[in-house]
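As you look at this complex, bear in mind that one protein chain is not there, while each of the others sits in place.
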Amino acid sequence: MAESTATGRQTTGSARAPSSFVVSLLGVAASLALTFIGLTAITFAIGRVMPADPVLAIVGDRAPQDVYDQVYQQLGLDKPIYVQYLRYLGQLSKGDLGVSIMTARPVMDDILRFFPATLELATIATLLGVLVGIPMGVFAAVNQGRWPDHVVRIVGLIGYSVPVFWLGMVALLIFYAKLGWVAGPGRLDVYYDGIVDPVSGVLLIDAAMVGEWDIFKNAASHLVLPASILGTFTLAYIARMTRSFMLDQLNQEYILTARVKGASEHAVIWRHAFRNVLVQLITIIGLTYASLLEGSVLTETVFAWPGIGQYITNSLFNNDMNAVLGGTIVVGVCFVGINMLSDLLYRLADPRVR
Amino acid sequence: MIRLKHLFMVIAAAVFLAASPVRAATPGDTFVIAKDIADIITMDPAEVFELTTGEIIANIYDRIMMFEPEDLKTLVGGVAESWEISADGKTITFAIRPGLKFHSGNPVRAEDVAWSLQRVVKLNKTPAFIVTQFGWDADNVDELVKATDDGHVQVTITEEFSPGLVLNAMSAGVASVVDKVLVMQHEKDGDLGYDWLKSNSAGSGAFSLKTWKANEIVTLEANAGYRHGAPGMNRVILRHVSEPSAQRLLLEKNDIDMARNLTPDQIKGIMGNAEIVVDGYPKGTVVYMAANGSHPILGKPEVVQALRHLVDYKGMADSFLAGQFVVHQAFWPGGLWAALEETPYSLEVDKAKSLLESAGHGDGFKVTIHTLTNSPFPEIAQSVQATLAQGGISADIVTLEGKTLWPKYRAREHDIILARWSPDYVDPHSNADAFAHNPDNRLEAKLTGVLAWRNAWADPASNELAVTARNELDLGMREKQYVELQKMLQTTGPYVIMFQQNEQVARRKNVAGFVSGSNFDLVFYRNVTK
Partner (left out) sequence: MAATGTLRAWLLAEAPGSSSQARLQRMYLGWLSLSRNPIAMIGLIIVAGLVVAAAIAPWITASEGLQPDLPNRLRAPGGKHWFGTDELGRDIYDRIIWGSRITLYIVGLVSVIVVPIGLVIGIISGYIGGIVDSFLMRFTDIFLAFPRLILAMAFVAALGPGLENAVLAIALTTWSPYARIARAEALTLRNSEFILAAQVQGVSTAGILLRHVAPLCTSSVIVRLTLDMAGIILTAAGLGFLGLGAQPPTPEWGAMISLGRQYLIDQWWVPTVPGLAILVVSLGFNLLGDGLRDVLDPKSGN
């Protein structure tokens, strides 16, 4: 899990005229483009050294040589690698992500189908992490050294150290199979499949939009377990970071001053210390969210969740490079975007970094 | 600011949402199967060769000849009502059943039948070899396969093949009868509807394809006007669930009707459940090891013979393979016409050691075993590794995904490979052609579809017998020849054939009528009732 530290780009002098804003914007665009190219180039290179044969993925292992050669040429694999790469970039600039070998559909279609599923999971898991993790972290920081602190830290650390795929299976066994509290693997019961039009791809939103509350509840029931599993990890991380940040704040002079001045404990914690922690927290939350968006292939396998993680993984195993590239780009863009947003927020909010 | 109060409210809401009665059991008119369907990449019968898709199109399309669920051993006419074989055995004239209709409503004409076969040859995808081996190609197929009038299709072969074989080939997926009128409406740039048919259907079978969401779900809808009568279920759904444990849980909670990928141990685990029944279906898949003939040590016949004695067939079949694999040591699966059921080999370390001695390798040697990552292959590999060690052979195991393993195999880059093979169509020649028939062993020949070539083994006697049996007109003689060929390969050649698959299917006890035959595409949904 990546932690953001101050990028600390040193700027000299005070705020300048608007032209510097344009320059910095251009700089941002340039660095985005560079990251992009780097991402795609590396993925492309990976595709070429992958021992999985994309032609065999289409024709099967018992295809005679002439069928194999025909498809090999169709895929453009006989051209030198830089030609293929340039061709790919050209298509990309037109918004064409190519066609997936494994699903026989345009990669864009696949992504629009799989990504919202991951988005759903990531969002709810992050919400869980935030709503439970932050209060936990604050609670621990305030009671530092005493047993609530220890309990929170241990619980957090366990949540952070457990193999997610194992926990998922155990949770399915207990909460679905034995207790029947939640729905099982998959996004929706078979009974409800295909009824709601995939407008946004996020079942909860789509179902709510047309008022299909049974489907909404069913989708939510399917979401509970995988989101909780992912949320446990998120929650542990956020709690730990919150505690750490809060401790930093609570040990500072101004807190002592506030207390001496007679502020209530509640105000000291929330209105003073927490407020100063908020920006750092947002950065952390952003990063957590972004890393969840890459889709946890392990969770998705256990819960039969058709998300982007299993899409990229299966494509990788089949050397379906269009799909891998498409998926990586989407995830990479989200990651970079969120990263940049948090960096921006951080710099705007923290005068020391300017 | 975030307060504890808010937190409790959110948690309470979540619990309320989760705890409310939200689950519906499977609807009474829908048959829900949980299976790993990640292998589906197309729905076009001219291109389909994967296991799951093979079974799906068998339920969407009627074929020229068919094996019906009521009697899986007898080849009968499907779209063809009757047929006549010419005196020289090279021309078969099929009479098309009158009154048949496609799902679209279009009538099934001889024109459609001929066009379907011509299309397979012209598109020349992987399974095309099943019919192009008869001497058909894009230039001559319009002549050799043609509708002579509205109700008759004439099929002529130019190679020497037993007409029995041709009829068997007409029961394969490539002989699916496709709705020419409908498909040509969706043709693009002369592709014969290839692009459209990848994710749509145009058949006349018991079901039509409603949706296919890759790696998620396949939905089939019943064809009420099917020639055998309306199917028992209105819909058939195949849900993609790649985890066998998840399949089991879904079955136990009645969220699915049938689980297709349970492992032997999981089957044992649910045996006690009164709601669930386990059925066993012998399948045509054969698990084997092969030694690369171009390897200096493995190329020696005595060494391969030693390998045959260094496998604990019984131990594996009785333990982690119990119920899903039986010991079988010939290349054509048991239970089929011309099968060889004798299993002469067992774990005999002393015999193996003396064979290795006579080959000059009494001190043993090192090899690598390549195999697939999915169960039970790693387990089988580990058991073999242990028994090989008893003979002094030290083996490393490398597990790879299929798409990574096959290129190595096809390029002869393996030492020992542990893999499986299932017939492409129900005729012994399908396997004989792969295991026993290698007409050109040179590396440049690239007969990558032939197992014997991949293992760099070519034997003139085996080649000759394979061709003779292929062309033999007399059925009795033909059967004898295949048995002889299998016996030959039990003592010569690079193969250590070990097991035959027995598919175990777990279903809710109220589900009846599911039929699964020996070939991967002989699976029928139309008689299922709940």
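Letters A and B name the chains as they come in the text, with residue numbers starting at 1 for each one.
As a working rule, a contact is a pair of C-beta atoms (placed from the backbone, for glycine too) under 8 Å apart; a residue touches a chain by one contact, two chains touch by 3 or more.
This is a predicted model, so every value here is computed, not measured.
The chain that is not drawn here is touched, among residues B:373, B:441, B:471 or B:492, by B:373. Among the residues B:185, B:382 or B:529, only B:382 touches the chain that is left out of the figure.
Residue-wise, the contact with the chain that is not shown comes from B:315, picked out of B:107, B:135, B:315 or B:335.
When the whole complex is considered, the residue among A:63, A:107, A:169 or A:225 that touches the unshown chain is A:169. In the full complex, chain B touches the omitted chain through residues 243-245, 248-249, 263, 265-266, 268-269, 312, 315-316, 318-320, 373, 375, 378-379, 381-383, 385-386, 396-401, 404. Mapped onto chain A, contacts with the missing chain fall at residues 1-8, 10, 31, 34-35, 38-39, 42-43, 46, 49-52, 150, 153-154, 157-158, 160-166, 169-170, 173, 177, 244, 247-248, 250-251, 291, 294-298, 309, 312-313, 316-317, 324, 328, 331-332, 335-336, 339.
One rule holds for everything that comes next: only the chains that are shown with their structure count from here on.
The distance from the centre of chain A to the centre of chain B, each centre being the mean of the chain's C-alpha atoms, comes to 39 Å.
Contact residues of chain B toward chain A in the complex are 1-2, 4, 6-7, 10-11, 14, 17-20, 22-27, 30, 32, 38, 41-42, 49-50, 124-126, 128-129, 198-199, 211, 213-217, 219, 237, 239-243, 245-246, 249-250, 252-253, 255-256, 400-404, 406-410, 424, 434, 446-449.
Residue ranges of chain A in contact with chain B, taken from their complex: 50-54, 56-68, 70, 100-105, 110, 113, 131-132, 134-135, 169, 172-173, 176-177, 180-186, 189-194, 214, 217-218, 220-221, 224, 270-271, 274, 301-304, 306, 310-311, 314, 317-319.
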